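Showing chain A:
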Amino acid sequence: MQQVFSIPKSIKENMRYTFCPGCDHGIAIRLVAELLDEMGLQEKTISATSIGCSVFLYDFLDIDCVEAPHGRALASATGIKRVRPDKFVFTYQGDGDLASIGLAETMHTAFRGERVSAIMINNTTYGMTGGQHGPTTMMGQITTTSPTGRNREYYGYPVKMAEQLALCDGTAFSARVALDSIPHINEAKKAIKKAFQVQLDGTGFGFVEILSTCPTNWHMTPEQAHEHVRTKMVETFPLGVFKDITK
Partner candidate 1 sequence: MENKNWKAENSEKVLIKGNYAIAQAAINAGCEAYFGYPITPQTEIGEYLSAKMQELGRGYVCAESELAAINMVMGAVSTGAKAMTSSSSCAVALMQEALSYASANELPVVLVNVMRAGPGLGYIYPAQGDYNQAVTGGGNGDYKIIVLAPSTVQECIDYTYRAFYLAQKYRNPVIMLADGLLGQMMEPATFGNYPYPEVDTSQWALTGAKDRTSRAIYSCAPDEKKQIQRIYDLFKKFDVITENETSYEEFETEDADIILTAFGSMTRNIKAAMKVLREKGLKVGCFRPITLNPFPTKKIAELAQNVKNFIVVEMNMGQMFKDVKCAVNGLTKIDLINRPCGEWLSVEEIVSSVEKILEKNYAASV
Partner candidate 2 sequence: MEKNFILAGFGGQGILLAGTILANAFMLDGKNVTWYPCYGAEMRGGTVNCEIVVSDSEVSSVHKQDTDYALVLNQQSFDKFVNRVKSGGTIIANSTLVAKTEPRDDIKYVFAPMGDIANSLGTSKVTNSAALGVLASVCGIVSKDAIESALEKVLGEKKKELIPLNIKALEEGYNNLLQVS
């Protein structure tokens, strides 16, 4: 009998799954793990981890990791890459980590064209602390700190990282993907692969923003949450490749 599906080698054995039901972190981490396997990167990977729900990366991935304070993962990643340029270095961060508290580190990593890759989970809220308004919260979205919905007067506008990073000279690849359907998941995997490949080729900074669900804080079922990504989130955060200098 042929085995057609298994847990990727880069996922830790006996890992305990701690994300909420319907959360897309699981799919995103699996895609990363599959690519580490397929691209033969597991043994040469060093990751700088982030703070928030994404903090538990080291519980899932069987790779070397060092914890960075909130927002500073790409600074630590830069440090690793500059002394160990032969290693594969990536970060896996939430939107609060990468686009709010760590925005300066993110932008400057891209400006410098640092040979590292970054994945940002965009779920439009601070998940771990219980669903507060964050940099990517959509206009009108109700959170625990935007009780009447995000409005221009008090909160301004959401940050669109994939577009912003595409403007940086040092960015080799920037894309936004979603995980709400099989075709989109396949697209997402292709994009992450590209963001990894530009690092390996020494082309520049690789970035993928993943639209992701947070059913718990959105107060939705997993199905409703994916429907929300499909119909509402993509209006604010259109999917696509915003920069690919390899083309």
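Per the selection procedure, all candidates are chains of the complex that A comes from, given by their letters.
As a convention for this text, a residue touches a chain if its C-beta (ideal position, glycine included) is under 8 Å from a C-beta of that chain, and two chains touch if they have at least 3 such contacts; residues count from 1.
Note that the structure is predicted; figures quoted are calculated from it, not measured.
Novice: Which numbered candidate touches chain A here in the complex: 1 or 2?
Specialist: My answer, from the options 1 or 2, is 1.
Novice: Flag every residue of chain A that touches candidate 1 in the complex, lowest number first.
Specialist: These residues of chain A touch candidate 1: 12, 42-46, 48-49, 55, 58, 61-69, 72, 75-84, 87-88, 104-105, 107-108, 112.
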